[in-house]
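One structure, pasted below without further comment.
Shown here is a partial selection of chains from the complex, left in place.
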Amino acid sequence: SPALAQDNDDDLAPPQMIPLSVMLDWYVNPVHAPIIIAKQRGLFEKRGLDVDIQSPADPSVPPKLVAAGRIDLAVSYQPQLHLQVDQGLPVVRVGTLIATPLNALLVRADSGIDDISQLAGKKIGYSVGGVEEVLLAAMLEHNGLSLKDVEMVNVNFSLTPALISEKVDAVTGAFRNFELAQMKQEGVEGKAFYIEEQGVPDYDELIFVANRDTLDQHRDADRRFMDAIGEATSWIINHPDDAWQSFIGYDPSLDTPLNAAAWKATLPRFALRPSALDTKRYRDFEAFLLERGQIKAQSPVSRLAVDLNASP
Amino acid sequence: MTDRLGWSRWMRPLLALVVLVAVWQLILTLTGVPRYILPSPMAVCRALIEQRGLLAHHAGITAIEIVAGLIGGILLGLATALALARFRALRRTLLPLLLISQAIPLFALAPILMLWLGYGIGPKILMAMVIIYFPVASTGYDGLRQTPQGWLDLARTFGLSRRQRLLKVQLPAALPSLASGLRMAASAAPIGAVIGEWVGSSQGLGYLMLNANARLQIDLMFAALVVLVAFALLLYFGVDAALRLAMPWQQDRITTDD
Amino acid sequence: MPPPGLLVRQASLIFGDRPLFHDLQACFDASSWTCLLGRSGSGKSSLLRMIASLKLPDNHHIDLETSDGSPLTGRLAWMAQQDLLVPWQRVAGNVMLSAHWRGRPTPADRQRAGQLLEQVGLADKADQWPDELSGGQRQRVALARTLFENASVVLMDEPFSAVDAITRLELHELASRLLANRTVIMVTHDPLEALRLADRILILKGEPARLVSIGVPEGSRPRPLDDSELQRRQAELVTQLREPDHD
């Protein structure tokens, strides 16, 4: 039949799309806005990418799956990257999502703690993340204390509740854009100590990692992906309110007061040039971890991170 | 016993519900637990109603996982119990392996499972199966071991093969014991599916709970929990009723009341 | 195939350090009905189990020969001292238990089971659960199940102990009829019963036990109760049972 014939030799078929699987570090929240918006606005499709977004329940899983070649890109954390590479995972940073630390040490605003040195003898809650102890140690030492002067408690699932209910005096590993808003929503003012101001080298909180061994095959797709992220980020910065609408359009259950508050706190922290690589950050943090015995050997920056746009 | 379908049958579970809600509210009032840790029953009710579409969607996914996991787990558990009872040589080898499968926290295996099974519904069903599997296999095996000797002797004089003896004598004799395991498995199935969802998924009640928890939508999390608990209760009493039908000769022998 | 005779040799049974019997020898003629008597605990049930090649917990040994040389498997029916009804089959299902266990009962099986139930006087109980039967009724179901087997060698362990005197007489008739021309070994505690039914009476006595053979009245089974010969023999039998080993 003519209809069938038309179907068969349809030369208007779209060009072959490149499938690309991306795994977030955790459930979708405002820090993932550039990825979500790029998807929402068709920025991936425009570049011939068919992006599949997944989220895990355990943030330690995505880099492993990238290393195993199961997925193409994962959202991870720079401090974790150093540990991963040190342990021999063939992963490499190919882009930045959040260009500053989000990690902060939180106390209640009404606790009377104005200075980290006042934490001596106090209880500090944390969620096992691998580097929490080192980061805290660095902050404490920066303020003339040491780990021995505080009691560390792993509170795993419930940083905010533990702090609000005063089960602990401070929590570390909290995200400044999120947990502060959370506390406020529950009617408790929080106070954040920004870790990069307390003796911890500056780093990129959220990065994209890819498999180093197959990087060359995927370089083109990854480059297009980062390109889309960059475009999305600019658009978010330019049109924050439209971006919010688009964001909650992805999943209506994202439309909560907490997310709205976190949204605002997150906007200034997106990497405006997601592909750009600040080699110093990676060198310094690697040195920091080596000095503190968290890694066995210093890897060159080229093993840790690449600039996709630099000619190979 | 006269009011089997009357009030004692339905009022008492209802009473349980009332007691539970009352205790819940009492805890809130007395200890002043903040609502982001334990929301009020009213708030959860509201979440249940307002978010019913969302809940129904995720509950549907979880229900499928539970049912598939239950069927798979029961079949696999039964097969294991039968194999253990049938092949003496297997026992000391297979039993430790079975135990090991139970003793491994699933999160340790999550990356492996994801690597092999991907993100689909497969690993969730597998998790539910693993959780259901053990009580069935364990009580089934215990039941199969305890067949009264007389029936085995009878089977022997009938010239039954070991296979027939296992299926026709030991298996029905193990039913009461197996029933115990099945009831337990039924009530554990929902949690199995939920754990499976934690391993990685973007749908289902487990996902919804973790997600709501991460966003501090504690009302929604508890609403999902209520649905989950309802599943567990339904399954338990459903399996219980099915077992009663399957064992018409077994009456509830509670005639100890004066 | 005609029923085989059995030759038991070198049967020995030791529980713990106490030999119940040792090097026991017995011959059960083809198509004959042997009644086995003996004090409680003398090892009658155990001997039956050994002949049925069932497990016994401790040291035991038996050399069993059949007169036709082929093994007993598949030709033997065993009625235990306990009724061994299975609770998950109704009464009729229990009668045709071997059919159920071997596969599916055929319509012929069902009919036969119904017939046997009628013959043991339980036609109206066919659809009940075993739990709903009296002790004597359960025993009759077990008897029906044994007869259902239609085996050529039949071992019965006190098959009529729980039924009343009248029913017992009726069952004697029934068993004699249905088991005519089979090789039957039956344990009983009732001397009269033994004298009515047996071609040969064996008493297991002594420590370790031996088998003592006792004559039976003439006439075909079941012999009438008022047979004077039977009454006379009963006294002899009771004396034998009562006497200690060294007679």
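For clarity, chains are labelled A, B and C in written order, and residue numbers in each chain start from 1.
Rule of thumb we're sticking to: a residue touches a chain if its C-beta (ideal position, glycine included) is under 8 Å from a C-beta of that chain, and two chains touch if they have at least 3 such contacts.
What you are looking at is a predicted structure, and each value in this text was computed from that prediction instead of being measured.
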Whole-complex copy numbers (one chain of each kind is displayed here): A x1, B x2, C x2
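The rule is short, and it goes like this: only the chains that are shown with their structure count from here on.
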Steps in the shortest chain-to-chain touch route ending at chain C and beginning at chain A: 2
Chain whose mean Cα position lies farthest from chain A: C
Central subunit by CA centre of mass proxy: B
Whole-Å gap between the CA centroids of chain A and chain C: 83
Between chain A and chain B, centroid-to-centroid distance (C-alpha), Å: 37
Separation of mean Cα positions, chain C and chain B [Å, integer]: 48
Chain C: positions in contact with at least two other chains: none
Residue ranges of chain C in contact with chain B within the complex: 49, 52-55, 73-74, 76-78, 80, 82, 84, 86-88, 97-98, 100-102, 129-131, 149
Chain A-facing residues of chain B, complex: 34, 36-37, 54, 107, 110-111, 114-115, 118-119, 197-202, 207, 210-211, 213-217
Contact set on chain B toward chain C in their complex: 149-151, 153-160, 164-165, 168-169, 172-173, 175, 247-250
